[in-house]
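Heads up: the structure comes next, in structure tokens.
Removed from the display is one protein chain of the complex; every other protein chain stays in position.
What follows is chain A.
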Amino acid sequence: MASVNIRSVVKTFGETHVLKRIDLDIRDGEFISLVGPSGCGKSTLLRIISGLEQQSGGSILLDGATVDRIRPRDRDLAMVFQSYALYPHLTVAENIAVPLVMRRLNTTERSLLGTLLPSAKAKRKEIAGEVGRVCDALSISMLKDRKPASLSGGQRQRVALARAMVRKPSAFLMDEPLSNLDAKMRVQARGEIAALHRQLGSTFIYVTHDQAEAMTMSDRIAVMMGGEILQVDTPDQIYQMPLDLRVAEFIGSPKINVLQAALTEGDVLSFTFADTANNRVQAAFRPEAARLAGIANAPLAGVIHHIENLGADLFVQVMTAGGNLVVVRCDPGGIRPAIGDKVGIVMDEARLHVFGTDNRRIEGSYRLEAPL
């Protein structure tokens, strides 16, 4: 069990600033995801927490105590690597036993002759028992004597998880552990890791670039971009109250619709650019916060460009007069629009997000400009 506090952590590689003053407080037992596009510094932050990478500034606290001068092995963390990093020449059982062998046996007991010592034998027997229990818990007992090369991606991922679990560390660090699995396996593994977290109750820090993984598994999500954390919140808050346009765009699929707009009379959003010069903002709404309507009463209008039928949802892409592609979710049970139709788009005013030109959220309630 451990809380993790990241205090003003900075990391530079030569001239490039990979992390720019990261502050993050992770609670004991929490499942937090670090999510962001490729190259935003997620892995670097995780490696700094683990101690594998040294930060250029700031500190890491585990359970309130700074660990900056403590070696990775002594931080009581376990890590699951994207590549799984299984020892290729060892069997599954031997792989899982390594963390225990390294910590419980002394140098003599680990040596070739030392295996004959009664104390080594007793410890190895005890370790084998624990390895067996972990294997049972992850249902990989039948793989114990196989080498990693003969395992499937999903099986390797479980072995890596087992190796991390066996020592009962105070926190788990995971760097995109599912990115080598196919889509179906990933959904299944998502559920398993979340269940594992509930069962173990340890702190999980989970790095991913897949917003769906972050949304489905986490207690809280930290959205990172360009070496900064833009927002830390629950999945619901992140989705419904993005504080930054880049967060809004990164979370949610299909992507949120963003249109250039102008604020008139304080709280009226206009998509027509009569007064372009001042009060420019960016208006955003999710596909499910809009619906198709007749042209007559709609603040936006356009021609249907493409229809994505996902079975449960129909995502209609509309090319507006201004040249923007707007996606609207429709119910496949209703009237089916057709490509080429001229339609209007009506948004739910309560679910409109407005961002300034600096991408920051502008809080308020807005009305849409009455149609022309």
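Just a few scattered comments:
Following the convention adopted for this analysis, a residue touches a chain if its C-beta (ideal position, glycine included) is under 8 Å from a C-beta of that chain, and two chains touch if they have at least 3 such contacts; residues count from 1.
Keep in mind that, in the parts below, contacts and distances are computed from a predicted model.
This figure omits one chain of the complex; the name its UniProt record holds, of "Carbohydrate ABC transporter permease", "Sulfite reductase (NADPH) hemoprotein beta-component", "Rieske family ferredoxin" or "Xanthine dehydrogenase family protein subunit M", is "Carbohydrate ABC transporter permease". If you put the hidden chain back, the residue from A:Val4, A:Ile32 or A:Met79 that touches it is A:Met79.
From the options A:Ala149, A:Ala312 or A:Ala350, the residue with contact to the chain not on display is A:Ala149. Within the set A:Val10, A:Ile70 or A:Val98, the residue that contacts the chain not displayed is A:Val98. The omitted chain makes contact with just one of the residues A:Ser33, A:Ser50 or A:Gln211: A:Ser50.
The omitted chain makes contact with chain A at the following residues, 47, 50, 52, 71-73, 77-79, 81, 83, 85, 87-89, 98-99, 102-103, 107, 110, 147, 149, 163, 167.
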